[in-house]
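The structure appears below as structure tokens.
Just one protein chain is left out here, and the rest sit where they should.
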Amino acid sequence: MTKKISILLVCMLLVVTLFTACSSSSSDNKPITYNMGANPKTLDPQLNNAVEAGSVIVHCFEGLTRKDQNGQIQPGIAKEWKMNEDGTKFTFYLRDAKWSDGKPVTAHDFVYAWRRAVDPATGAEYAYQLWYIKNGQAITEGKMSPEELGVKAIDDKTLEVELEAPCSYFLQLTAFPTLFPVRQDIIEKYGEEWANKPETYITNGPMVLAEYSLNDKIVLKKSDTYWNKDAIKAKELVFTMIDDPASELSAFEAGEIDFADAVPAEEIPRLKEEGKVTIKPSLGTYFFCLNVEKPPLNDVRVRKALALAIDRQYIIDNAAKNFALPAYAWVPPGMPDAEKGSDFREVGGNYIGEDYQKNVEEARKLLAEAGYPNGQGFPELTLLYNSEGGHKTIAEAVQEMWKNNLGINVKLDSQEWAVFQETRTQGNYEIARHGWLGDYVDPMTMLDMWHSKSGQNDARWKNSEYDRLIELAKKSGDQKKRMEAMHKAEKILMTEMPIIPVYYYTDVYLINPKIKGFYYDPLGFKVFLYATKE
Amino acid sequence: MGRYIIHRLVSMMLTLFFIITITFLLMHAIPGGPFTRERPLPEAIIKALNEKYHLDDPIWKQYLDYWKDILRGDLGPSFQLANRTVNELIADGFPITARLGIVSIIFTVLVGVPMGIISALRQGKWEDYTTMFIATLGVTIPSFVLATIVIYLLGVVFKIFPVSSGSLTRPVQYVLPVIALSGYSLSFIARLMRSSMLDVIRQDYIRTARAKGLTEFKVIYKHALKNAIIPVITYLGPLAAGLLTGSFVIEKLFSIPGMGEYFVNSVGNRDYTMIMGSTIFYSVILVVMNFIVDIIYVIVDPRIKLIGTKEG
Partner (left out) sequence: MQVQIDPSLFEPIEVEADVAGEIVRPSLTYWQDAWKRFKKNKPAMIGLVTIAIIILSAIFVPMFWPYDYATQIRGHESQGPSWQHPFGTDSLGRDLFIRVMYGARISLSIGLVASLINLTIGVLYGGVSGYIGGRVDNIMMRIVDILYGVPLLLYVILFQVVLEKPIEQAFETTFLRVFKGIGSDLILIYIVLGLVYWLDMARIVRGQVLSLKNQEFVLAAKAQGAGTWRIIWKHLIPNAIGPIIVTVTLAIPSAIFTEAFLSFIGIGVSAPMASWGTLASDAYRGFRSYPYLLFFPAAFICITMIAFNLIGDGLRDALDPHMRK
């Protein structure tokens, strides 16, 4: 009898485990699918703070201008514009464009959106993207009312913008999501929830929201009210929300998604060999921040010794595995210099030598000069990193380099992201991992964070000459003068070395080879408007 | 019994009160806040946001206000997903998570209990070794490893199952997450069942039952199982609460839009209202489950008395 029971039960087990069904999914006839990762905080252009949601927004909205595949500014809702002589006033002439509910796009929509962005009550995290506009910063800081922003609608189709100072990249900013127009009547009627549902998400861009399934997917469909709809090739786009990099890679390899950009670092070398992965430089720098208030880091020789004793190429090849470029200076390549077609990085050159052995010798010399020959008597510092992501391996590699080359011991400590950010901002650390991605294509996006009054100056480093040069570059309309000042500023930064640049970030992504016509905005937005799948 | 239930309900309320209070205080005590950013926000914006969410009030006032809200059933707006309320997010994610959870519980019990019984009855035989070997593997492979490998092998290499399970609309989407989710608890239940079954079948009353000439099935089903299943029932209380509210790892790896991720992400994002909302939700299910477990004890084994102390 026992046997019978057990046979019965084994059968039950088999039935349950064999509960399988056949399914094969091929993505070939499905719409283009891009995995955006976690559910975005919001799709509201002004409230958005993330590049992934930014990718959705650039498909659904259009600003005064639009960036093309080469990163060049093209007319968007504004069909033309003119600038006054000293570069502080712009007048935009709007074309006849329509919102997705058929109403015309007017200059008032821009005025409303921009005032909304700088108004502190909105809580827009990217408000500072509008601080180039007259009174923008004062409004966000609560010193003025939003109505005093330097923007006005002359009539329905003419927009006049007054700037604080000449800004060579202002046109670029008008293609940034925070400056996209939104509808006052919609937002006042539905509140912030307007961005959650297809029915209320009224947009003026090439695509419209067709479906929003929380934590699952966002579906966009081609808009039939967009002014240039014939140029748009994509009919339907799906943005999925697979949050784990390993699963994302599996989904890509199984053909469930066409585009993945959170590739696990360990798999990049293999995927590169197989020719599946695309690697593009992006505008950002991975670095270590030194708290210059903590001895012995207040000694510039110590800071330089630490910076010189790092083998950047080794870190890229073995710890980060992202095929990034070693950073021998602060501003990443890809930022234009004064001459047309020239690159700020190329003009400025390297501030740290590329010869590692020579660097190490110099580092030893500097450390001895600072009073720590062979690291003797050097206090045990702590290198802090956040536990998410691959920072641990990089920290371990650096720890070993400092130990072997300089004879100094560093302790490693990791913290959870929110705790880590607070520790770093408050300066309760000695050495901390850091990374910075540019918000616009100009060296200033990297350089102004080390101004002594900047909120991001976690190194707590102060240099009055540096401050003066940054302020000069911000006020000047003359590209040549600006660039000169910024090169000088970078040189000071790299001589004083409050930060240790390690590598310039890259974007690593997988794309279905059948997709043609995709392009990548340097700021990280993925654009599928002209993409097709064959 | 009636008095016991009333007592119990009161103590459950108190339990929830303590959980809410402790969580509220802990949450505000840890560093970081919902507006901590890599690029610190301008002070005026933080001020405006704090005002908007009443985070500028003294902590005791926030605490009292929070009680006022939850007594009305309002868990507040989420900080992480702007424009959404915690009620809305839980209402959206819970049905998906619960569907997966219920299937997993059924799978765990339907497979785990028989596995335990078989191996106890066939102690030292091949059936015993096979089931216990499977059960041991289930606890030793962590769910993230199991899930990743299963996804890779069955989803990518053999393409039998979809890699991302989505909202679990088709039965086939359940298979992989259920396997990965049930691994540990299934093994636990199989082992518990085997162990207590072994205890029970050696007891005198089982011998008596056998001696009376009852069929083996009756002996096992009518007499042994009743007593042997107590530890399994005990374990099922918290397990059911856990499975019904989802697993962070499994939902993340299989991209299931449930509520399991909220438990971990809300803490990471310092999404205060979501931390509280998910905790309350889980705790309510937990205390109710444990209450049901105690009631089932009495039904299964009438000798168990929950009332009255043992002084006599």
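To keep things simple, chains are lettered A and B as they appear, and every chain counts its residues starting from 1.
Here is the rule we go by: contacts are C-beta pairs under 8 Å (C-beta built on N, C-alpha and C of every residue); 3 or more make two chains touch, one makes a residue touch a chain.
Computed from a predicted model, the values in this text were never measured in an experiment.
Per the touch definition above, the residue from B:G93, B:G237 or B:G258 contacting the chain not shown is B:G237.
Considering the full assembly, B:S187 is the residue among B:T131, B:S187, B:S255 or B:T273 that touches the omitted chain. Within the set B:I19, B:L154 or B:I179, the residue that contacts the chain not displayed is B:I19.
In the complete complex, the hidden chain is touched by one of B:T148, B:S255 or B:T273, namely B:T148. Contact between subunit B and the unshown chain involves residues 7-8, 11-12, 14-16, 18-19, 22-23, 26-27, 29-31, 132-133, 136-137, 139-142, 144-145, 148-149, 152, 184, 187-188, 191-192, 195-196, 198-199, 202-203, 227, 230-231, 233-235, 237-238, 263-264, 267, 275, 278-279, 282-283, 286-287, 290, 293, 297, 301, 303-310. Contact residues of subunit A toward the unshown chain are 245-246, 264-267, 269-270, 318-319, 321, 386-388, 392-393, 395-397, 399-400, 411-416, 419-420.
As a convention for this text, only the chains that are shown with their structure count from here on.
In whole angstrom, the spacing between the mean C-alpha positions of subunit A and subunit B is 38. Remark: subunit B residues 30-33, 36-45, 47-49, 52, 80-84, 89, 92-93, 107, 110-111, 114-115, 117-118, 121-122, 127, 148, 151-152, 155-156, 159-164, 166-167, 170-172, 175, 215-217, 220, 252-255, 257-258, 261, 265, 268-270 touch subunit A in the complex. Within the complex, the subunit A residues that touch subunit B are 1-2, 5-6, 9-10, 12-13, 16-17, 19-25, 38-39, 41-42, 44, 47, 49, 120-125, 127-128, 140-142, 191-196, 213-217, 240-244, 246-247, 250-251, 253-254, 256, 416-419, 421-423, 425, 455-456.
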